[in-house]
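What follows is a single structure, and I will ask about it in a moment.
Below, a portion of the complex is reproduced, with chain positions unchanged.
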Amino acid sequence: MNHFLSVKEVYNLDVLVRNALLFKKTPFADKHLGKNRTIGLLFFNSSLRTRLSTQRAAQNLGMEVIVMNVGADSWQLEMEEGVIMNSDKAEHVKEAAAVVGQYCDIVGVRSFPSLTDREADYSEKVMNQFVKYTGRPIISLESATRHPLQSLTDLITISEYKTKARPKVVLTWAPHVKALPQCVPNSFSEWMNVADVDFVITHPEGYELAPEFSGNAKITHNQNEAFEGADFIYAKNWSSYTHYGQILNQDPAWMVTMDKMKLTDNAKFMHCLPVRRNVVVEDAVLDSDHSIVIPQAGNRVWAAQVVLKEMLMGLNRKESPYLF
Amino acid sequence: MNHFLSVKEVYNLDVLVRNALLFKKTPFADKHLGKNRTIGLLFFNSSLRTRLSTQRAAQNLGMEVIVMNVGADSWQLEMEEGVIMNSDKAEHVKEAAAVVGQYCDIVGVRSFPSLTDREADYSEKVMNQFVKYTGRPIISLESATRHPLQSLTDLITISEYKTKARPKVVLTWAPHVKALPQCVPNSFSEWMNVADVDFVITHPEGYELAPEFSGNAKITHNQNEAFEGADFIYAKNWSSYTHYGQILNQDPAWMVTMDKMKLTDNAKFMHCLPVRRNVVVEDAVLDSDHSIVIPQAGNRVWAAQVVLKEMLMGLNRKESPYLF
């Protein structure tokens, strides 16, 4: 694996999930692989799970970790080509990315969308500049349109908890007080569409995901219908893609409740976190046996670790091709 | 040792102090103990000594360290049960604590009091939620009412510098420009009350500590009388407990001066730092041989290290009970 930006870089999804679950049993089995390797984690945005789990994963592999809050720790970055840089942005991404590449063997980048410029966001402008200029494998820590480490985690978690060969997985939109990115639902859809699950998306009108992400998923505006017989309920708010970045609906009737969970086949409740209690989902669900949000978050380590392992093996192959 | 929140978790104070002083001589003697163990240090508030000394202590034990400024790096946390989370707090401590516990073997938390809600502060609401939800040993890096790593450090330092079997130790209130927590004096009192010292507290009227902390200490409003024959002067400002969080007094006559030090039995001067020079204590004292504030701060490493060692041994016992 060179970069890890979406499900497209994954050669064999089943093997990846299986290897991740192996790490859960023997976390330090490949500690030699990361010796004398450094990962740089660049955060343009806040992070708790991604920040901690990726550090832990890298350390489990014996890597050194350097974390940097871009902006707070260093300089604001200019992303546009050809501009006269007389604004408050002191450094161009061309230099910043290339320089970070000089110091790190693998680079992780978190950069959320603007939610104002759909074209820029959906062209993955920022992430692609890091891919172009860093000269190192890039691991997405959530980009403008995707959160692949989360989605791999979700797939690992579903594999662990499923009780049927082909479970019914429902992605449900839920209300929120702020306009949020489409990254998590986009990415989740992209991964579920290639996984061996019966995938359904439910959301109010106007919340259609971009077609390249929703793909062939069944889509319904009837949340109750979607929940019927479900094995996994994956709740998430997102802002509108069509009316880009807008909040069209805050109807509390879309909140996930125990009453709705009763429609399912004793489904597990999933969320990428952070989650707003009693807005997205009621306390009763999160505090019940339905909820697997904590072990789900725990699986972030194994997702990151299996991806980093693939990258480290790729680096080793490049540097010592005769050994392979 | 499971958690370390107060002196109550200490099984044998003398052994703990002795082992801490052993680490001072051979800092890396137990480097194997922390192998493949990660400590997460969560800071809701500023820190210099605690931040650096706990990192150093963990690294001396061979642990990996992950540091996070909660709020700046991640999300504002909701601490109340049952609320509809539509404010600026994006994540509930229930999830945040449990998730951190998924990534770390031991978790350190620093969270200062509000100084506005005495009941909430003195019930240790925040720290207790981490204890309840993290599922890992919690080490207090200073909570709403206590600073046990500081107090253990203080006891270590007194053991090192005492010239009498039972020294006279004086905790003196001193003026300050801001309203400060009662954590350090509370905690110091709690530890001195169970140590083999003659313990005296002196402060202006209205600055009585909560009775559960001051305990059986001798208390006087006459600072000069308290200083007479003292072996250790421990200065600290705190805001009022009775008129909660208020500044009742800024009388510079309470500042520790060389003249007052002359009343003592050539006492050592201690302070947890940071200290405001010429407000809490005059330059002449800090720059004299009386002052041991720097080696006192240095001892923070051995205090943290001996506590982490106990926790690591506890974890090992839990995971391999047949070996013990």
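Per-chain numbering from 1; labels A and B assigned in written order.
Heads up, the rule we're going with is that a contact is a pair of C-beta atoms (placed from the backbone, for glycine too) under 8 Å apart; a residue touches a chain by one contact, two chains touch by 3 or more.
Predicted model only: the values in this text are computed from it and were never measured.
Asker: How many copies make up the whole complex, given 2 shown?
Answerer: 3
The definition used in the following text is that only the chains that are shown with their structure count from here on.
Asker: Nearest whole angstrom, what separates the Cα centre of chain A from the Cα centre of chain B?
Answerer: 39
Asker: Taking the touch rule as given, give the residues of chain B at its contact with chain A in the complex, in rising order.
Answerer: Touch residues, chain B against chain A: 36, 38, 40, 64, 66, 68, 72-75, 78, 82-86, 90-92, 94-96, 98-100, 102-104.
Asker: Applying the document's contact rule, which stretches of chain A touch chain B when the two form their complex?
Answerer: By the definition above, chain A touches chain B via 27-28, 31, 43, 46-49, 51-53, 55-56, 59-60, 69, 72, 177, 273-279, 283, 286, 293-295, 297-298, 300-301.
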